[in-house]
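All protein chains but one are shown in place.
As written, the chain order gives the labels A, B, C, D and E, with residue 1 at the start of each chain.
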Amino acid sequence: MISPSDMYGMSFLKRRAMLKLLAKGTRLDGREFHEYRPVKINIGVVEKASGSAEVSIGNTVVIAGVKWDIGEPFPDTPDEGVLVTMAEFLPTSASFIEPGPPDEHAIELARVTDRGIRHAPLIDLKKLCLIPGKKVLTVFVDIYSENYDGNLFDAASRAAVASILTCKIPSFKVGEDENIEVDEEQLKPMPIVKVPISVTLVNIGDYILVDPTFEEEQVSDVRLTFTFTEDDKICAIQKGGPGGISEDLLMEAVDIAFKVSKEQRKLLMGAVKNAQKENDT
Amino acid sequence: MISPSDMYGMSFLKRRAMLKLLAKGTRLDGREFHEYRPVKINIGVVEKASGSAEVSIGNTVVIAGVKWDIGEPFPDTPDEGVLVTMAEFLPTSASFIEPGPPDEHAIELARVTDRGIRHAPLIDLKKLCLIPGKKVLTVFVDIYSENYDGNLFDAASRAAVASILTCKIPSFKVGEDENIEVDEEQLKPMPIVKVPISVTLVNIGDYILVDPTFEEEQVSDVRLTFTFTEDDKICAIQKGGPGGISEDLLMEAVDIAFKVSKEQRKLLMGAVKNAQKENDT
Amino acid sequence: MISPSDMYGMSFLKRRAMLKLLAKGTRLDGREFHEYRPVKINIGVVEKASGSAEVSIGNTVVIAGVKWDIGEPFPDTPDEGVLVTMAEFLPTSASFIEPGPPDEHAIELARVTDRGIRHAPLIDLKKLCLIPGKKVLTVFVDIYSENYDGNLFDAASRAAVASILTCKIPSFKVGEDENIEVDEEQLKPMPIVKVPISVTLVNIGDYILVDPTFEEEQVSDVRLTFTFTEDDKICAIQKGGPGGISEDLLMEAVDIAFKVSKEQRKLLMGAVKNAQKENDT
Amino acid sequence: MSEECGEVKLIDEQGLRTDGRKPDEIRKTIMKVGVLKNADGSSYLEQGRNKILVAVYGPEELHPKHLALPDKALLQCRYHMLTFSTDERRSPAPSRRDIELSKVIKSALEPAILLEKFPMTTIRVLVEVIQSDGGTRCAGITAASIALANAGIPMRDLVVACAAGKVDGQYIVDLNADEDKLGEADLVVAIMPQRKLVTLIQMDGSLTLDEFKKVFELAKKGCYELYNIQRKALLEHYEKVAKEVSQDDISK
Amino acid sequence: MSEECGEVKLIDEQGLRTDGRKPDEIRKTIMKVGVLKNADGSSYLEQGRNKILVAVYGPEELHPKHLALPDKALLQCRYHMLTFSTDERRSPAPSRRDIELSKVIKSALEPAILLEKFPMTTIRVLVEVIQSDGGTRCAGITAASIALANAGIPMRDLVVACAAGKVDGQYIVDLNADEDKLGEADLVVAIMPQRKLVTLIQMDGSLTLDEFKKVFELAKKGCYELYNIQRKALLEHYEKVAKEVSQDDISK
Partner (left out) sequence: MSEECGEVKLIDEQGLRTDGRKPDEIRKTIMKVGVLKNADGSSYLEQGRNKILVAVYGPEELHPKHLALPDKALLQCRYHMLTFSTDERRSPAPSRRDIELSKVIKSALEPAILLEKFPMTTIRVLVEVIQSDGGTRCAGITAASIALANAGIPMRDLVVACAAGKVDGQYIVDLNADEDKLGEADLVVAIMPQRKLVTLIQMDGSLTLDEFKKVFELAKKGCYELYNIQRKALLEHYEKVAKEVSQDDISK
């Protein structure tokens, strides 16, 4: 659990120092304002998961895994599979994080990641229906932060999306008496529609910083996460932080995020392709 | 959550001041000892509920709503519908009330309201049986306090009873294969038996005060809730408070409550009739 | 709930005083090092349970009861009944124990008792299968400490084992349509395989004390529970406590526990036989 | 409380109840105090098939401290049923009923305890229902009161509780589980017998005002009978303790 | 947000929405302040079939104290739906959605409140959804903002929130539950209208950057209309209070 006082509202002095630095055009770690930290995407790290990935963005490390089960559909979408996204801050992540059920921060993280995946949509949930109204595939995407140094939103999104893109699910046959046969030999990929890429940035004073570190998040006014699909559409937005933002800066932020999302997409798809190649050989 | 120290056992001085006043035959708000504050019953405030009512007694405001679902009967009453009564103190009610699952005070409130309804009985639960031992109607009566100034018991009872009396439930048909068809067009009233009216009073020193305010509850020795049906029977009693009461005063209290219940019944039934008239036109 | 600071790591002075005493060959209550306190086994104390026993070892008092229900088997043991063991420290046990769901100490107590029963095995779980893969008997063994003065492990084990050994379950018939008929007239004993006897001892300095009191537990380095079956086999071991033990002392402890288990077995089986005799007449 | 109790006969032709009692007869009751070593006070009570264990701790320090009252001890009561105390196994989680009964027991005991002697502390009353056969809240109050006395907590009076009700049109005292469930009314009364104060009253069912007063009298009668057993149990304990002490003196 | 909204027609041939509104028309909205006696500030808002009650308590002492902030008040927001507020009865336990919305509402209101005036204290905003028909987070923010003003909490500006979106290829403002569920995109915007700051933005669905900008404008337009209603509600309340005060003066 992160208490609100840990997340935001940190020292006035820190913020002033940061603003001085930004006025000189530099970030604490020397990055450009619109530059990501090094992103590493390690796919298939948990063999017992149907799909998995460990993603690091700078010192932030997130691991995600996909599991499936046969379940019932929601009453209002009887012909669609069910997607369940959960996020947890492991207490390994930082000294101030205590073990326990997901708090508001973990729940927001899960729901924002989920919305990016759901509204892209990444998965064709209709293809996960086995018997309409009765049996569908439930896909569990579980996300854990291992080390927390800011921008969990993008690390979580990347890890979840990479896990799903490289996930293998068995083939299913519906028998005459509605029994479902699972063929674990015939593995196939998850049915994919569009790939969402989230880009998170913060607004501090007049500056917009892409991929904020923990320190930058602490002193920032506004946190914004934009998620884009490959057809240049926005599929999700989330604002956080204790401040407001002018409309001009907001529109600037969208444009920056859109631009940066392109390189991030390449990076992710490259890692996915490599993993698939390795898997085939 | 209300801590015990908030509810009772308040300052000795307050109590002494109150007793002085009562010795002069007056209550803090100028009422007679056996007089209710103004009671307002506003029926049908939540269209999405099958029945609903907002009741204020002075500054105490309670809202109740009725919802139904198809469920299973209890094993020991296979041919009866199920009544589920829940009460919650909304944190809007007073500064000392914290959000969270129902505490002992909310649970007592729900159970006392429930007992009045159940033992009148207000609802003919047998008529809510669909397939004996298998399917029955479950009726949820959910009660929330919005503002708390004493005597939640009567406000909750009035709101719950008014909601049930004006509740509309669909018609049900049991098909051959025990499927249940719900006909939402054919709405009908809840099957009613007898209407319970609760009257709550407190004992402070030698005085008995009907419809106590929060301040009066705080300094009182004993809180008593009597519930009556229209055939002049008692169907429920509950005692609270940190004190004891002499037998004489107890019997006096029953008689007062019985007398006062008559006018309270008129008031409730009048509001119900008005609501039904409005609904018909 | 017992906080870790209550259980172990108590005052250095107490420990030193205890060691002085032990050097003289005496325990605080005058017992021999390898001697149990008086053990009383009172069988059948709760008529509404299928089996029950209250066991006291000195001032430690534990009560256990057995209930059954028809349930589903675990997927990996489709032809076996289910054993569920729960332990709770009643707040009557000691001033520092607070009511609430089982904490780590109660969970360890339940799981260690369960392992002794399961690995003996005490119950022939296969004989509790009604319809393989569908319906089996679930046996609930619930254990409560009433007064806590050390060595709950042995008191809990003795109470649970005595309850099971004297437990009566009805006869079951599986009808053609897989309905299960329960014949409460035809009671029969639980199917028994081997009887586990646990012996708990602590290591303080170079000394090994069987059946520790609360005070002895507090100042001890290591707590060891060995469980034996009548064919001279070990079926469970558990170590607790903040210290380590040399291999020599460990092996000495096993041998002591094994020896002491013999008299403890006699004691338990005697009580069980007496109870069965009483029941037959 | 079911309307039709015609099917099951709760009173037979001889006017006797299902467990052989006369209408105004309480169940066989055994009370003991000082049954637990660690508790400051304790008691064990059997009333018919009810088996109740009570421990009292206090006055003692209260955590968290902000709950402490500046002018008196905080009385905390817990009513709890063991999972195997009833025909069906109970869930170990506290039920809404348990929580209400804990509150009601507190309200019944509080008038008798001189809480004002121990400001800023807590007195804890722990009622464990080992076996339940109707009327456990009454049995719990009756047992708790002698456990409090056993703990040496200063009291204005004992508290004793008993139910009465109406089944098959007759008034009966000390209802068992079947009578409670199938009868027409169940009235719970707790009193301080010397002070002649009512400290608890709860009812459900259906009674005219007149019937209520008659049933109330019957419950009171039950209370006084149980009060005698309470006093005997306390006396026996003190005599036993006195004897032990004097034997200690002799042995010196 | 479903891909195929072809089945259900959300906009008819006349260009009207299912509830008869034009695409750029907000729902009929009523706001009142000072509706609860105990709260330091309160408000009630109806927006179409949405019914929202808000109470504000504070600045007040914070428990546990270690959560207090040395440099400003801690803003605590709770978004909560009554069990009967929706078509299906809701579970009384807070949902993950409730918890996210509580956080989001806090983030929308915080920029407007002069929290730095009250270090070490808390201000609590309690949003109760009595009936829900889409857009309750917006309605909650709008209502909370006037409840804060009613509580006399110093603010930089009001906050007002409104959604806009795209259904059947058209841009619409102030989505109701069906439009939210079946439409192509839902954009939530909260602004401080005088300061011209955006304090909340959330979206799901599918919009090009260009569409996003258009929908954003529409949401803003909705905000300004609601802002006028907010101001009227506050004004009416002050006038009423002023009248009561002056009558009190006369009666003296």
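Convention: a residue touches a chain if its C-beta (ideal position, glycine included) is under 8 Å from a C-beta of that chain, and two chains touch if they have at least 3 such contacts.
Predicted, not measured: the structure shown is a model, and the values here were computed from it.
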Considering the complete assembly, the absent chain touches shown chains A, C
Missing-chain contact, candidates C:Glu47, C:Glu104 or C:Asp183, resolves to C:Glu104
Looking beyond the chains shown, say which of A:Arg37, A:Lys67, A:Lys135 or A:Arg223 touches the absent one. A:Lys67
Options C:Arg115, C:Lys135 or C:Arg158, residue touching the unrepresented chain: C:Arg115
Out of A:Pro91, A:Pro170 or A:Pro191, which is the one that touches the chain we can't see? A:Pro91
Chain C, residues in touch with the chain not shown (by the definition above): 3-5, 9, 12, 102, 104-105, 107-108, 110-111, 115, 118-119, 121, 221, 224, 229, 232-247, 250-251, 254-255, 258
In terms of residues, what is the contact footprint of the unshown chain on chain A? 45-49, 52, 59, 61, 63, 65-67, 69, 86, 88, 90-95, 99, 101-102, 140, 142, 144, 146-149
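In the analysis below, only the chains that are shown with their structure count from here on.
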With chain B excluded from consideration and all other chains held fixed, what connected components does the contact network retain? A, E | C, D
Joint neighbours of chain D and chain A, given as chain labels: none
Every chain in contact with both chain C and chain D is listed here as none
Central subunit by CA centre of mass proxy: B
Please work out the Cα centroid separation of chain D and chain E, and write it as a whole number of Å. 52
Using mean CA coordinates as chain centres, what's the gap between chain C and chain E in Å? 58
Can you give the whole-Å distance between the Cα centres of chain A and chain B? 48
Please give all chain pairs that are in touch with each other. A-E, B-D, B-E, C-D
